[in-house]
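Every protein chain but one is kept in place in this view of the complex.
As written, the chain order gives the labels A and B, with residue 1 at the start of each chain.
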Amino acid sequence: MSGEENSERATLSEVQASMPENGNPLLEIDHLSKEFAARDSIFRRSRRIVHALRDVSFKIYPETTFGIVGESGCGKTTLLRCILQMIRPTAGRVAFDGVDLVKLPSSELRIKRRDLQMVFQNPFNSLNPRLSVLAIVSEPLRTHTKMSHGEIHDRILDLLEQVGLERDHLYRYPHEFSGGQLQRIAIARALSSNPKFICLDEPTSALDVSVQAQIITLLQNLQREMKLTYLFVSHNLSLVNHISDQIAVMYLGRIVEIADVKSLFENPLHPYTKALVSATPSLKADSRKDRIRIEGEIPDASNPPSGCYFHPRCPYAKDLCFVKYPQMTKIDKMHFVACHLI
Amino acid sequence: MWRVFRRDYLSLLALAIILLIAIACAFAPQLTRYPEQGEGLPNLGERLQAPSKAHILGTDELGRDLLARILYGGRASLSLGILVVLIAALIGTPLGMVAGYYGGWIGQLIMRLTDLFLSFPALLLAIAISAALGPSFTNAMIAIALTWWPQYTRLVRAQAVSVRESAFVEAARTIGVHSITIILRHILPNIISVVIIQATMDMGAAVLMGSALSFIGLGIQPPKADWGNMLTSARIYFSEAPWFAMYPGMVLLIVALCFNLLGDGLRDIVDPQSRRQG
Partner (left out) sequence: MHFKTYAGTAYVLKGINLDIHENDFLGLVGETGCGKSMTCFSILRLIPPGGVISAGKIFFRGEDLLQKPENEMMKIRGKRISMISQDPSAYLNPLFTIGQQLIMIIRQHHTLTKAESIDRALEMLRVVELPNPQRIMKAYPHELSGGMKQRAAIAMALSCAPDLLIADEPTTDLDVTIQARILELLQKLREERHLTIIMVTHDLAVVAEACEKVAVLYAGRLVESGDVKSVLYHPKHPYTQALLRCSPGIGSREQPLEAIPGRVPSSFELVSGCDFHPRCPHATAKCKETFPSFNRTGGNHYVACHIYGELQN
């Protein structure tokens, strides 16, 4: 299955050419922020504010894959939750198909959820162990449509086939499956209501490399067949590079760089991006030569450094970096960086 | 799952004993030669007889065959225990799920109500309610159930809170499933096993409590038999006719013990300990 269709996969230049400048983004995030109040255990009065997300903005165009990369504490999970309205953002806009989800009343939001689905990181936890595969995969259908049992049954069988499962898996239970198969079930569930947009939160982190390859190939094929748009979150830069058209790099709740995939790797501009690229282990030995070492640990999200968050670890930090957080600058049509050095 | 249960001989034995006693009590009229005596007809000619061929377990203070009385009494006592627990679980479980899933003010309200009921000693509360309502089977049942439901609420709420945090519940919310559907389809099936275990173990205690109530005269009234009120009479005659107290007492003990063992066995299935390989 994987072999034949790969030759049809669009080359990067074709994708870039088709990326519309005047086309409407399917998802537009505008100055999104989310704060949490963290209570200090000793001093009950002082409540530290954790800026899990700060001023996050980006656009995702239809039928593309947008990757988000970052290490722990960067806020990518919070970002997904805010997009899906599982938690309410403190500020900002989440415009899906032109409609701001933040402002929608819950009844209308529920209807919109049909088009916006999610695949979770841990396939062993994200499926109800007491429900059969049929029940799990058909849940979006039963929630959003009034299809009859027979119709649902047939549709689920089709879906199972599409994700590479057998027909007789329909009545089995999660504990009978391997991680890879469970993730396929989760994907089938996400697809059942025919969504336009799927968020994928590290969908392959819990899987072996060879299984990961199967799932990624499946996702790519499905994207082509069903004209889906993906938001792919991962800490694995190599993987994100492989599957995404555009990538945003996050650090401590802010986006530091957005670029299309080719530019990000050929010409990373933000020092953190450069460090991330050079720290990512690669099978090619020659990448060892230009290793950029960054010192220190990732700071505590409730007490971020002043000015540019990255300055304590940045090999190029100037005085201005200590004081003022850099604005997001547009380098060219798809490349944005938040750094004083540009 | 059943395989594990089958290996646990003690629990299987307990289950067998309970079923045996239950079936025996259900078929009481068929199993005894003295159904009328079981119902309450006195037989003053044979008062307080020791166990003999005619009366296998002896007779009570009104000459009624003890075996018959025990079997008929079992109907009341057992069914009381089972029904009470069912009612308590049926009240407590939904309340617990709502409190656990929604939290907030309604959760607080339910839990404070629970705390209120739990702060009374169960038996005293049952006695009070029963006395207020008047002694009868139904009222005893209501009284005990009212003291018992808070336990289930508390148990279920704790479980619901932890299930609420699981990834599949979050997944259901991202799909847009309605809250009530989430509770019924996702939370309930994942907590029900805990409730069943608790209920099984509670049945023994409920039978005991029911007997306690009838012992002091607040449950089933004579001449209808019930293990508790049999003990009331038996107490007075203990020195002359010890068997009169022994047999109902023993049955009570066995039933309570077996329910406990059964509950333990069920719990071992649900929380399997690490089993050694090979």
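Methods note: a residue touches a chain if its C-beta (ideal position, glycine included) is under 8 Å from a C-beta of that chain, and two chains touch if they have at least 3 such contacts.
Keep in mind that what you see is a predicted model, and the values were worked out from it rather than measured.
Asks: With respect to the chain omitted from the figure, which of A:138, A:183, A:214 or A:246 is a touching residue?
Replies: Residue touching the absent chain, from the options given: A:214.
Asks: With the full complex in mind, choose from A:170, A:226 or A:294 the residue touching the hidden chain.
Replies: Of the candidates A:170, A:226 or A:294, A:294 is in touch with the missing chain.
Asks: Applying the definition given at the start, please give the residues of subunit A touching the unseen chain.
Replies: For subunit A, the residues touching the absent chain are 2-3, 6, 9, 11-12, 71-72, 178, 180, 208-214, 216-217, 220, 235-239, 241-242, 261-262, 265, 275-285, 287-288, 291, 293-294, 297-298.
The rule we apply is simple: only the chains that are shown with their structure count from here on.
Asks: Quick check: in the complex, which residue numbers of subunit A touch subunit B?
Replies: Those in contact with subunit B are residues 84, 86, 109-111, 113-114, 117-118, 120-122, 125-131, 135, 139-140, 143-144, 186, 189, 193.
Asks: Mind pulling up the subunit B residues that touch subunit A in the complex?
Replies: 166-168, 170-178, 181, 185-186, 189-190
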